[in-house]
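Apart from one protein chain that is not included, each protein chain of the complex appears where it belongs.
Chain IDs A and B follow the sequence of writing; residue 1 opens each chain.
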Amino acid sequence: MSGNEAAAEGAMRAGCRFYAGYPITPQNEIIAYMADHLPLRGGVFVQAESELAAINMLYGASAAGVRCMTSSSSPGVSLKQEGISYLAGSELPAVIVNISRAGPGLGDIGPSQGDYFQTTRGGGHGDYRCPALAPSTVQEMAEFTYLAFELADTYRNPVVVQGDGMVGQMMEPVALDHLRPPRPHQKPWALTGAAGRPRNIVRSFRGVKGELEKHNIKLQEKYDEIKRTEVRCVKIACEEADVLVVAYGTCARIAREVIAWPPRRLPGRVGLLRPVTLWPFPCRQIAELAERVRGVLTVEMNAGQMVEDVRLAVEGRCPVHLLRRMGGAVPTAREIADKLVALFG
Amino acid sequence: MSLKDSTREVHRIIIAGFGGQGVLTLGRLLCMSAMSEGKEVTYLPSYGSEVRGGTANCHVVISPDQIFSPFVEKADSLIILNRASFERFRDAIRPGGLLVVNTSLVELGDYESTHQVTVLPVPATEQAAELGNVLVGNVLLLGAFRKATGICCRKSVEQAIRQLLTGRKSRDIEVNQKALERGTQLAAELLQPK
Partner (left out) sequence: MRETRTVRCETLYARPQCLIDVPTHYCAGCGHGTVHRVLAEIIDELGIRERTIGIAPVGCAVLAYDYIDIDWSEAAHGRPPAVATGLKRVRPDRIVFTYQGDGDLASIGMAETIHAANRGENITVIFINNAVYGMTQGQMAPTTLVGQKTKTTPRGRDPEQDGYPIRVCELLSGFDRVRFLARATVTSAARVRRMKKLLKKAFRYQIERVGFSLVEVLSPCPTYWRMTPVECCEFIEETMVKSFPLGVIKDVSAGEDGDR
């Protein structure tokens, strides 16, 4: 099964009952899989007239208390940003899968990590954040999408699954049996009709002076809690490492290949830290390793976006370098090894 | 020169041809066959604008252990279906690798003298036409590739064909099985020590 199909399947197993999307390559397999399966499994599928409409359909479905998802690729996600800001402001759970492609503008459909800023900084207007999970295998496409629904309901916040064209398009064997129907979350805030209870209002507007600041403080407290409890990363061969590579998604897979190479082809022992949550970012984990290693190499398929977070985490404890490819190009294992040798050999 | 023992080592394959030749199907059949034997597989297709009118290719990695990068830089085996792909990928193979090539559409020129690889020349398009369906050239090549490498059992491929061709396509099962057999035979003849 392809990564895109796995994401759709993971969503349905997490109890997703509403999907709205608009076609865009390289995530068309998600929308096709949803169109095919969701109606047969008791859910609702809508091909929206645009990404703008799709994200606002989610606003409605989520306000009604139903687990819901949309998916798109970079230009489409740009269009969704206003809606995502509204979801965050109104504290509505929703899952957004972004199988990103190369920009800016129409760019091309090659795999890219150029949406790192858009995804981790909030993306739209105002002060908000969305937890973002970065799968690097087809298995994780299913598992992280499933997990995204749990996080979304737990924190009443939109959650992004941040993949790229490579993990979306590739096929691998997938195990799904462990993705059991989840325990339903109570949603006393949902709009169901005010029968036998005070009415509910879903909104982000706070017109009374001072109220909006209070609302923002509450949101920030929630984000602080997410930062404390939801950081996820995978460390490989980090304990003994002289040099650390930081990479996520597709780049992490390629870097992982390099770590497995015989040491004579590398400058000493190389470890890999792979952020699984891009936000919240594994700052503490990177800082700890930065105390011990000679340097860090960040590998990204963009002009250098995550490297800014790595530098903030390292805070000058050791040098931080960047290996980047742009415009849909993917770094090769050899390039990574050569760069490591050139920097630390 | 020896081919890899694919039961114990990782095997990286690039399959390429033009869109419509069944390149991606070939890759999927190979993956499904190896997967049914408990191997780890990754399948990475070229996608999108590259596909319309142009060449299609996929990277397949088959391994007894966990696979990290699904990209193939230097292939252990190349399966090439047309000339444009031959030009593009002719050097993307390691010394000692295997080239299975559709000689109905590809002229090898001096390739064999300049490259240290085992070449399995299969006139796949012609042979498929003889079987009555030029579209099964891909499965013919798969048959030859499987025979040459022993990467999976023939039974697994037969089963994969049945799994993939469902509904209206199921009437093509028989001709595909024939193509598989023809490919196997051709490889057996070609591989016999002269």
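By definition in this document, contacts are C-beta pairs under 8 Å (C-beta built on N, C-alpha and C of every residue); 3 or more make two chains touch, one makes a residue touch a chain.
Quantities reported herein were computed from a predicted structural model and do not represent experimental measurements.
**Student:** Write down which of A:24, A:55 or A:84 is the residue touching the left-out chain.
**Tutor:** Selected residue, touching the omitted chain: A:24.
**Student:** In the full complex, which residues of subunit A touch the absent chain?
**Tutor:** 22-25, 28, 31-32, 35-36, 46-47, 49-52, 75, 105-106
Quick note on the criterion: only the chains that are shown with their structure count from here on.
**Student:** Touching subunit B in the complex: which residues of subunit A?
**Tutor:** Per the touch definition, subunit A meets subunit B at residues 25-26, 108-109, 165-166, 169-173, 253-254, 256-257, 260, 330, 332-334.
**Student:** Subunit A touches which residues of subunit B in the complex?
**Tutor:** Against subunit A, subunit B makes touches at 28, 31, 35, 40-45, 47-49, 67-71, 73.
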